[in-house]
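Starting off with a structure, shown below.
All protein chains of the complex are present and in place, except for one that has been dropped.
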Amino acid sequence: MVDETPIDDTKTRISEYSRRCADSFTRETRMEEPTKESEPRITTDSLSMSYGEFKALEDITVQVPRRSITAIIGPSGCGKSSLLRCFNRMNDLVEGCRVTGEVKLDGEDIYAPGYDVIQLRRTVGMVFQRPNPFPKTVYDNVAYGPRLSGVKDKERLNRVVEESLKKAALWEEVKGKLKGSAMNLSGGQQQRLCIARVLAVEPEVILLDEPCSALDPVATQRVEDLLAELKERYTMVIVTHNMQQAARVSDFTAFVMIENQGEPGKVVEFGDTNHMFTNPVDERTERYITGRFG
Amino acid sequence: MKGSNGAGGRERVIRFALFAMASISIFSVLLILLFIFKESLPAIRSQGFTLLTTNWSPNVSDPSAGSYGMLAFLNGTILTTLGGMALGAPLGVGTAVFIIQIAPERIEGILRRGIEMLAGIPSVIIGWFGLTLLVPYIARVTGTSGYGILAASIVLAVMVLPTVVVLSMEALKSLPHELEEASLAMGATRWQTIRHALLPAARRGILVAVILGMGRAIGETMAVQMVVGNARQLAFSLTERTSTLTSRIITDMGESTGVFRSALFAQGLVLLLLVMLLILGVKLVSRDKKVK
Partner (left out) sequence: MMKPKTADRIATIVFWLLGGITVGVLLFIILQIFGRGLLTALNPKFLLGKPEAMKEGGGIFPMIISSLYLTGLTLLIALPVSLGAAIYLAEYSREGRVTGAIRFCVDSLAGLPSIVFGIFGMTLFVIYFGWGYSLIAGAFTCAILNLPTLMRSSEESIRSVPGTYREASFSLGATRWTTVRQVVLPSATPGILAGTMLTIGRILGESAAIVYTAGLFVRKAPTSPMDTAAPLASYIWYAQTEALIPDFRRVVDGGAAFLLLLVLLMNFLARRLARYYQRKKLAGGADG
């Protein structure tokens, strides 16, 4: 989308984004209470993951702060999506997938034996690369989660659906066609519907796996605006291949990469987005960020 | 968190119930083998090798006094099957090639639907058709009764046609398009491409199609019974009345008792083993394919 922009111009734009992000970040942190609120929401400790023989991730140690957006960036195939899927144990569904090390949500190890995965996925929602609404009505898509947890009351369902769609900035566009098929919405609308569907479950964390990769620039803009709004209430982790997007929306960034072909992905650098984009500590980060723009 | 154990427990129960339903197929196969074998034991015990002779002289009032050699019917099954395949296999494979390679694209769908229709026609109807049209025609041309291996072979050819065509079409369709393009690009004609590139590449799939068609032919009952003549003698001539294993079973099962009935089950057992052998053959052919 951006590859042809001259370097200098891009660099000034990055620093501008970073400044904006940093501003909003400090505003956020000032509002937070210093005790529990300042503790990270998700922490991993020497997390490793493999598919059968193939080791996809190794020795990942990151901390995802509350009420912020953390971006995971890195070249394709580095394992960023795999890392994201460790946070709600979606990797469990892949045959032969094994996870070692620790992933803690609010201090509780989610890979501990007997941990309730179903509850975990209701607390940690997920938005996927391609919009994947069910082939049901708009209403039934949003009501899917609440119905799973046993909500049957019509009034309450109506309220949850409306609120979720409003939060996802989609209400105005679809309020007349709640009973129409979700498949009839545009790609951008479908993706926001998927976000509304997640919100209806009342999660605390939202994982986003390249949520804009299938959308056009205008729809992307709308989703990004939405994320900025949602940050007030939710902890979000976003995987993106788009450096500008990471710079625009995130507060913190983890850079994942593979050293050599066939080796597992590792976190090269993790920290404040603003800082990382202007003053990367690791040389490889610098090379990746500038390389991508050059 | 509280409901988690309940949900997990429910999941386990459902998983088990579904597994139980899936294993019904295993039980069915075992039960069928067991019952057919058990029922044929009396005949195997009392008749021994007589079962493998051509001497079929059942005794309805005193079954154990009869003689129950099935060789004539096994011969009938083998000859009608081979006859059916000799007609049906080339016709089927040729039709598959025609549909995929030669027929204009807009009639491809119509042809495919026609084949599906043919597969749906009940065997009694094909049999009735053979009995009222084919048999009299053969009788007129050859001056015989018209019943026999020839009539049965033609009926079987029609019955195996859908299996052979559909599976051969699948085998041809699964070939990479590049294969055809490469051959055509080298200046080969369409026939040379079919003969030297496509058919050899699809030969395993076509072999599977023919074997499965054969399985259908061996087991086909009603249509064959209606045209084969149901005589007890060994026949080698195309227009001599004879029987197949299946036609004998269906004709005699109603009025047989004791060893007579048991001998029919023994024929069923032979039928079953023949078909199992073919299925095993299919497994071998398709496994080889994966290795290569």
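A and B label the chains in the order they appear, each numbered from 1.
Here is the rule we use: a residue touches a chain if its C-beta (ideal position, glycine included) is under 8 Å from a C-beta of that chain, and two chains touch if they have at least 3 such contacts.
Please read all numbers here as calculations on a predicted model, not as lab measurements.
The chain not shown here is touched by just one of A:Pro40, A:Pro65 or A:Gly145, and that residue is A:Gly145.
Only one residue from B:Leu51, B:Leu79 or B:Leu161 touches the chain missing from this view: B:Leu161. Seen from chain B, the chain kept out of the figure touches residues 7, 10-11, 14-15, 17-26, 28-29, 31-32, 35-36, 39, 90-92, 94-95, 97-99, 101-103, 111, 113-118, 120-129, 131-133, 158, 161, 165, 188-192, 194-195, 212, 215, 218-222, 225-226, 246, 249-250, 253-254, 264-265, 268, 271-272, 275-276, 278-279, 282-283. Touch with the hidden chain on the side of chain A covers residues 88, 90, 93, 95, 118-122, 125-126, 128, 130, 132-137, 140, 144-145, 148-149, 181, 183-184, 194, 197-198, 201.
As a working rule, only the chains that are shown with their structure count from here on.
Averaged C-alpha coordinates put the centre of chain A at 57 Å from the centre of chain B.
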